[in-house]
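One structure is given below, encoded as C-alpha cells.
Only a single protein chain was left out; the remaining protein chains are all shown in position.
Our next item is subunit A:
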Amino acid sequence: MDSPSLRELQQPLLESTECETPAQKPGRHELGSALREIAFAESLRGLQFLSPPLPSVSAGLGEPRPPDVEHPHRQQQQFSSLDDKPQFPGASAEFIDKLEFIQPNVISGIPIYRVMDRQGQIINPSEDPHLPKEKVLKLYKSMTLLNTMDRILYESQRQGRISFYMTNYGEEGTHVGSAAALDNTDLVFGQYREAGVLMYRDYPLELFMAQCYGNISDLGKGRQMPVHYGCKERHFVTISSPLATQIPQAVGAAYAAKRANANRVVICYFGEGAASEGDAHAGFNFAATLECPIIFFCRNNGYAISTPTSEQYRGDGIAARGPGYGIMSIRVDGNDVFAVYNATKEARRRAVAENQPFLIEAMTYRIGHHSTSDDSSAYRSVDEVNYWDKQDHPISRLRHYLLSQGWWDEEQEKAWRKQSRKKVMEAFEQAERKPKPNPNLLFSDVYQEMPAQLRKQQESLARHLQTYGEHYPLEHFDK
C-alpha cells in the first residue's frame, strides 16, 4: 500500500464521510437472511471475537509469562520486519488508507426478533417453540395473575394502605417469557419491575403482599419499601433501590457459578435507563473479559420515569452496545412471549456451554406510571398509552395464541378472572390484618452478630418506649 501522497491528504474530507448504506459498511454482518433463524447480531467482525492485547511484561519481576495456550486468540503474534500488518496489542484489525468515520446507524438499527404478530399469530412456524399446553397456560396465568395483583395493590396505595407500589403493566411478557426459559435454580438479579419472574416461580401471593405491607410474614423483616422482593428458595436476590448496582454483582455471581461448575446461568434484569449507569458499563466489560455465564436482560420500555429514550441515549439502544464489549447480543419483541422465550432459552444454553455473556434487549412499553409517586400524563399522551394497551399487549397476544390453539375460551377467561381476583383479595385481606414485626428487628442483621454498641442502642430504644410508648404506633407491631 502506498502511503498517501500529500495531494491525497489535501483532498476535502467530505469525500470520505458520505453516509453508507448498511450493505456497503465494511465488516457489517448481513442479518437480513438470518431473520429466519434465531439471529444473534455478531460482533462487527462476525463470529471472530476481538483478540485481546498481548500480555504485558511484568514490571521488573522476571520474564514475561509464556503465552496462554488455552486461549488461541491470545497467542502472541510473531514480529517480522517483512510484515506490514498492524502489530498493536490493542486491536486486531487491518490498515486502511482512507479517512472514514464509522457512522452509527440508528435509523435501521438492530432488527427486532419476533415469533408472533400483534394478533398472536405465528409468523414463521419453524420459530414456534411448540410449548406444551400446560406451560403456555402457566405463562398466561402468571401474567394475568400479576396484572390482577398489580391493580389491587396500586389501588391499596391510593387508599393509604401501603406506602408505595410499582406496577408491571405491559411488561409481563418480558418477565414470564424469560423466566420460563431458565432453570428454577438459575440466579436472578432484578431491578424492580420483574415481579412476573417471581410469579412464574410460584412465589405465593401472601409473600408478595407481606413485603408490600411490611407485616410479620415478610421474609425481608419489613426493612424495605414495597416491591423490593427477595426469595432465597426461588433464587431471586433481594431488590435494592439504587439502579444498576446489581449488574456487576450478577457478573460476580456468574463467575462463582462457573468456578463451581454449577451449570447455572445468572440472569440480570435492568431497564434502558439503568443501562446508562457506570455500573452497567462495568458489568458488561467484566462479564466479557472474565468470561462469565450471564444473560443481561434489558427491558427497554421507552421511559425512565419521565425521561424518554431520546434523552437517555443517542446510539442504537442497548443491544448495539453489546458488540462494543465483545458480547453476543440480540434485540427482541418484549411483548412477544415466545420471542422472549426463544432468545432466553438459546442464550442460556450457550452462556453455560461456552462461558460467555449474552445481551438481550427486549423492546416493550411501560403502560403504567413509573410508580405510585408518578403521574405520567404529565409527560406523555393518553393516546400513546392506549395504543400499547389495546394494540400490542403481551397478555392479549398470548391469549389470541391460546384461543387459536383451542386451549382457552371466553368461559375459562371469565372464570379465571374471577378466581384470580378472589385469590388476590383473600391474600390482601390477610396481609392487612397481620401485625408488623417487633421493633427489635430494627436492630438485627446489620452484621451477622450484633455489635455491643448497637445492642446498647437497642436497649435505649426499649427504655424510651417504656416511658414514651404512647406516642408510637405500638399497637400495630408484634409484641
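To be clear about the criterion, contacts are C-beta pairs under 8 Å (C-beta built on N, C-alpha and C of every residue); 3 or more make two chains touch, one makes a residue touch a chain; residues count from 1.
Basically, contacts and distances are computed from a predicted model.
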Problem set entry | Missing subunit (named according to UniProt) among the choices "2-oxoisovalerate dehydrogenase subunit beta, mitochondrial", "Thioredoxin domain-containing protein 17", "WD repeat-containing protein 26 homolog isoform X2" or "Adaptor related protein complex 3 subunit sigma 2" | "2-oxoisovalerate dehydrogenase subunit beta, mitochondrial"
For this session: Kindly state which of the options A:Ser92, A:Asn105, A:Gln249 or A:Ser396 is in contact with the chain not pictured.
Result: A:Gln249
Exercise. Hey, which of A:Leu145, A:Leu187, A:Cys298 or A:Val337 is the one touching the hidden chain?
Worked result: A:Leu187
Exercise. Of A:Cys212, A:Ala257 or A:Val424, which one is in contact with the hidden chain?
Worked result: A:Ala257
Exercise. Which positions on subunit A touch the chain that was left off?
Worked result: 56, 58-59, 61, 187, 189, 218-224, 228, 230-232, 237-238, 240, 242, 245, 247-257, 259-260, 278-279, 281-283, 285-286, 289-290, 444-449, 451-454
